[in-house]
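Rest of the complex left out; these chains stay put.
Order of writing sets the chain letters: A and B. Residues in each chain are counted from 1.
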Amino acid sequence: MLIGAAHADIPTVPNELYEALKLDRAKVTPKELHEALVKRYKDPAQGAGRGTLAQYWEPIPYGIYLDPATFYKSPTTNKEVASRKECVECHTDESPVWVQAWKRSSHANLDKVRNLKPGEPTFYKKAKLEEIEKNLRSMGRLAEGENLKEVGCIDCHVDIGAKKKADHTKDIRMPTADVCGTCHLAEFAERESERDTMIWPHDQWPDGRPSHALDYKANVETTVWAAMPQREVAEGCSMCHTNQNKCDSCHTRHEFSAAESRRPEACATCHSGVDHNNWEAYSMSKHGKIVGMLGNQWNWEAPLKDAYAVGGQSAPTCAGCHMEYEGEYSHNMVRKIRWANYPFVPGIAENIKSEWSEKRLDSWVVTCTQCHSERFARSYLDLMDKGTLEGLAKYQEANAVVHQLYKEGLLTGQKTNRPAPPAPEKEGYAYTLPNCSGRKATALQPSN
Amino acid sequence: MLIGAAHADIPTVPNELYEALKLDRAKVTPKELHEALVKRYKDPAQGAGRGTLAQYWEPIPYGIYLDPATFYKSPTTNKEVASRKECVECHTDESPVWVQAWKRSSHANLDKVRNLKPGEPTFYKKAKLEEIEKNLRSMGRLAEGENLKEVGCIDCHVDIGAKKKADHTKDIRMPTADVCGTCHLAEFAERESERDTMIWPHDQWPDGRPSHALDYKANVETTVWAAMPQREVAEGCSMCHTNQNKCDSCHTRHEFSAAESRRPEACATCHSGVDHNNWEAYSMSKHGKIVGMLGNQWNWEAPLKDAYAVGGQSAPTCAGCHMEYEGEYSHNMVRKIRWANYPFVPGIAENIKSEWSEKRLDSWVVTCTQCHSERFARSYLDLMDKGTLEGLAKYQEANAVVHQLYKEGLLTGQKTNRPAPPAPEKEGYAYTLPNCSGRKATALQPSN
């Protein structure tokens, strides 16, 4: 993937990222790229941590796992000091399923990866591993000619390539995205490029949002969220809004199976519910139902680019369409975003026929024409746009009634002894959160 | 299946169809049967096309795929003139997943079908292919002694057995049910016989409805549908109501896997939602959950009649019960219909103990006693009938209140400045469509 051993001109990472980080993509080394990425990633001014409303809320105990960079502390009850090997031995008894899952992982089987032969669906992992080792050499984490032996507990939870024993009470960390990104530099850079490519023409959303790269910021910068006294209910939002902080929403620990993360169910736990019922729409669509009927016959080990031809896939998945952009696959999932899930956010609908939006529509047509004709694709996308606008008109009609009632003081509580309704907030955002904190009424909504 | 080479006395096609078409089932040839079927199928007076409300609505661009017989035009942008072989070659690049799926299909592997051995679950396909070839000879589409070599792009999208090159701008068609029915004559005739067997004793529904055979007519003849200005929302109904027009709702292109279409998920995309929540009821029932738990161990390649004994199935599917009638399986799915999904349609409940209905109940008992005792089956069906009547009574109670309020002018808007409510339409039908056009609140409803 990389041109030359010491360069990080990663083809799947858009120019926008290199430019934003003021890096010359032809010359930058893996070490320099990672450092620049991490510097921005950890910068509170650029979205890291508790945010500008920090004074209004305190973390719950479970919060250490939601934003480990900010809240995690090494455990105090376990005083063991353990070597690389002892970690595995002790946790085989202490938390056996961790170890069982890890033993099935690529992390524990690097030699198997090295021995993959061309023609095997996972052969791409061999090149991936070589790329990772080049990166680690560039960062000084592997000596010249040295290979990775394994990726064990201690590498992620203490230090990559750790040679010394680790003290539970001092050294244990919860891996954040930048830790995974040390080895998986391409994926980290791709994901971080969402900040640079999700730029709206009229500030419909803040720069870089919505995206996985800044989803925790989106959470903690929301006034209703920060002000809620029921912190356990509020942190129900954070349960999903942690992709910025860590990678295990899609890559569940400790097998971190890429095959698993390609399945549509990997996205379902977050992308569901009345506030963003993508899973309900997809899983009830013909696309989703074909995956349900035939998916277990397909080879999910094949990388996304080979899913149809090698994996035998006959219907698209979430990842298959959303990680694709102009024929290439990456962890930047926002380059074709046009509606951003919330048609009522001011400026979104008005923008849908703009040059900006039409260009993104054209990219969707590239995606769809893997399986459909261009005419089919364009007429279907047109149907979706217009149907959304028609639904939005209904919403706006109802919304106008409520606004007028509020203005005339006619809502329950405005002139009675019932609790007064909240004043309208900034348009768009206010309508989402109440659903999010109490997503009870999730419904299956077929996509037609 | 056929008695003699040139006869189309198809055992799974009920007498009612032959009678309706004025054909002598002992003498009619495949050619004559197909021609008679197609004549009725294409007749606007018998349900083809835009219907009697055509003046009120215009098709959306995507509409060419919903009712190709009426709206489809060959593409004008692609000017290629291509042979049978060139279609495949070019589309391997242009729309690769089409070609990949087709290559896995029986259509692309007729010799494999011819070489099937007795004992193989799909052995029935060998006889099916021979029957199809006899039909095509009767129609003059194969010479005596000539066999089908393949069913390729050009056969369905231009002309069956096409020898000449095809011009995209003039010759391309979207296959309608009668095109599929040229080869799959038995299945087409079975399906078309729904028009003749779904005859209600007191015109509860129009002749032949509800059925797959006339589901597009049911759509376009609905006043609310035709009158809606939001055409993209209205065509959300048509997305499902196209079985009359084409076969790919269940037999998804381009593998057209019978095994896939036997799975209950094949029915789910249409038979779901608040307006007809069959999927929610089934998938949450013990029947549905057993399919969910064990289905991937069964051999879905076995035809429905062998599903239990050969396929290893241990719980029923949608197709397994609804395509069965008195021990035989066909594409007529309405011969046991008694409630027709909408208990509140006038005359349905009143009819449920009639001789007409009891005879259909007896046919259900035949279905159920494959796996249950007769006493179990009858007591369960009795429970369902009475439970439905009890639910209906609740509905009618509420309905009477609203009607009375309307009569007395007490509904919102009748005497205020709010928009007036619509006047009650013909009973029954009016209550369905509003759900259908905005099927948001679909809920999982367990079947007990």
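Rule of thumb we're sticking to: a contact is a pair of C-beta atoms (placed from the backbone, for glycine too) under 8 Å apart; a residue touches a chain by one contact, two chains touch by 3 or more.
All of these numbers come straight from a predicted model, not from anything done at the bench.
The full homomeric assembly consists of 3 copies of the same chain, 2 of which are present in the displayed coordinates.
Definition applied: only the chains that are shown with their structure count from here on.
Chain centres here are Cα means. That of subunit A falls 40 Å from that of subunit B.
Those residues of subunit A lying in contact with subunit B across their complex are 284-286, 289-290, 292-294, 296, 308-309, 312, 314-315, 369-376, 378-380, 382-384, 386-387, 390-391, 393, 443-446, 448.
Looking at the complex, you find that subunit B touches subunit A at residues 60-62, 64-65, 75, 77, 94-98, 100-101, 104, 230-233, 235-236, 239-240, 252, 255, 257, 260, 263, 265-266, 268-269, 272-273, 280, 296, 439-444.
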